[in-house]
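A protein chain is absent from this complex, but the other protein chains hold their places.
Lettered A and B in written order, each chain numbered from 1.
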Amino acid sequence: MTAQAPILIIIIPLIASFLNVIIGLWRKRLCYPLVIITLGLSVILSISILNTVIIQGVIHYRLGGWEPPWGIEYVIDHLNAFILIIVSFISFTIAIYSKRNVEQEFPEKTVYFYTIYLLLVTGLLGITITGDVFNLYVFLEITSLAVYALIAIGRDKAPLASFNYLIMGTIGACFYLLGVGYLYIATGSLNMADLGRLLPDLYHSKAVLVAFAFFVVGVAIKMALFPLHVWLPDAYTYAPSTVSAFAASTMTKVGVYVMIRIMFTVFEPRFSIVMLPSTEILGWVASGAMIFGGILAIAQTDVKRMLSYILIAEVGYIVIGVSVANRMGFTGALLHILFDAFTMACLFMAAGAVMHKTGETSIHGFRRLHRRMPLTMAAFSIAALSAIGVPPFAGFFSKWYLVLGAIDAGKWIFAVLLLLSSLLIAIAFFRVIENIYFAPSDHAHNGVGQEEIVRDETPLSMLVPILTMAAGILILGFFSGKIVSAVIQFTVPGGF
Amino acid sequence: MEFIIGKFNYWVYIILMMIGFYAMIAKSNLVKKLVGMNIFQTAIILFFISIGSKKGVTIPIIQEGAGDAVNQAVNSARYMNPLPHVLMLTAIVVMVSTFGVALALIIMIFRKYKTLEEDEILESLRSGEEN
Partner (left out) sequence: MIGRLDNVVIQTVCRLLIPPIQLFALYVIAHGHYSPGGGFQGGCILGASFILMVIAYDIKEAKRMMSEKVNTILSSLGVIIYSGIGVVCLILSANYLDYGILNKILPVTIAEARALGIFGVEVGVGITVMAVMVSIFLNLASGGEHGETEE
């Protein structure tokens, strides 16, 4: 069973998604238990895979029994296993959260929503686990199509936002396909490890250089790196709450994983860092992302839109960690992937809970909500403090590694910009937190009597996932040392 | 001259790709953007298939007759590379699916805004926000 775990983690959600259609057309109420059981199984499988990788080393799984490079191969090392467990755990938690949201916003589409949700999870797990560049393109397109469909179910401007995302996302995927094509012309192979072996003799050729450029730009569109982020705020603001929470916490992080794979496994680190100044360019672009995301987050009046701009800044942090190209920075980037996934999931889920109860997500709508929904607002504040980087919450530990990495590489300007961006995010969140806890009562001048605010907490199936994420943020920060020594220190590419 | 005629498949694919890309960016009707996207993806598929051919080869279908190929080895130098053809089958399926999803989105947009011109939609959104 554990030898087949790499493939089971992909086909269980895939078969479940198509069984869901047939079962859902028969009895609609069975969809939700099926989704929960499936995603629970994939969490268990991903924990087992991580365990196997820590004990045994890299796992190789051959699809169809064919040897690589003739067949498709799934390769799981520490980086893969780390991202697998993040994606499966967050998808499980958000699936538990989704029940009330689906019932309230689009009850007649329950069956199809859960089908496409399971397909989205399959695609994300497939991107993380595969060792073949063309197979990654197929899973990338499965993910993208599922997300376009899910975002379009949302409110007001959602279909237009999803159409914009479709056009830009297709350009990104086509650039990725062009990169794959150029590498195939140059080497004749599609397997990542094989390409890593064959390419060093060809680094002087223009085709390989253009392939690298196409790859980086294509993946940058998919992960919303600074100048190519334009689709993100609209798409995540108007999407349903479940979809924005899931997409914000996982899709951008999986995009960063693809970029790390291409820059350091398919192409050697010395190509990406020394021969081409690609890490320099990425560093400046990511600094733009951090500052721009922070400034625009302050200018918003809708909380979900503000969170989308903060997400753009967080992607900037992760790419800065990759671009300083030393051990500290890379460790900080990977830790930040873990903590930021939890933080963004908690923030978007809390905003969705507020939407469920009050029907709007403007900053004004958060006024004095700490009386009405105390636990949800406590979780929101914990996640906000973690996004800012206040100790002892989780975000502090990853930002500490990032700043140390920037200083280690001698790039003081990046360290200063990191801290400046944290300050901007703090200003953005403080407006919301002030509204929640410290806004003066509207009826102070009434004189007749104080307004009685009834405690009207979010339903339990939405509250438990939010509190789980907040607990994760509180606890995982203290375990960051253990996480680094057990998993992350083996993922740093050689030569760092 | 050698530069243009010797590599004419690259030139064809670049020109088609740029036509598609221009249509995606510059046209304001949503369906025209989609047609541009289709041309863009078709140019990539054309490019991939064109790189599989070499001088003096024929299409990659075994030619000796139905029963023979099971008993003898195939002389692979006579046929062009079939792997790009197979990869492009998958890419064509992806292209058709993306087109289907995009058309469904266009129907939703049309039902909501009653027009498919992008500037008219943005105009109605702006006046809706001011109200």
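Definition applied: contacts are C-beta pairs under 8 Å (C-beta built on N, C-alpha and C of every residue); 3 or more make two chains touch, one makes a residue touch a chain.
Because the structure is predicted, anything quoted here is derived from the model rather than measured.
Sort by label and list the shown chains the missing chain touches.
A, B
Among B:V35, B:M108 or B:L125, which one touches the chain that has been omitted from the display?
The one listed residue touching the chain not shown is B:M108.
Need a quick check: the contact residues on subunit B for the chain that isn't drawn.
61-62, 89, 92-93, 100, 103-104, 107-108, 111
Just checking the interface: what residues of subunit A touch the absent partner chain?
Contact residues on subunit A toward the absent chain are 4, 7-8, 11, 14-15, 18-19, 21-22, 25, 61-65.
Just so we're on the same page, only the chains that are shown with their structure count from here on.
From the mean C-alpha coordinate of subunit A to that of subunit B, what's the distance rounded to whole Å?
Comparing mean C-alpha positions, subunit B is 29 Å from subunit A.
Per the contact definition, I'd like the list of subunit B residues that touch subunit A in the complex.
Residues 21, 24, 30, 33, 37, 40-41, 44, 47-48, 51, 84, 87, 90-91, 94, 97-98, 101-102, 104-106, 108-109, 112, 121, 125.
Can you list the subunit A residues touching subunit B in their complex?
By the definition above, subunit A touches subunit B via 134, 138, 141, 145, 148-149, 152, 157, 159-160, 162-163, 166-167, 170-171, 173-174, 177-178, 181, 184-185.
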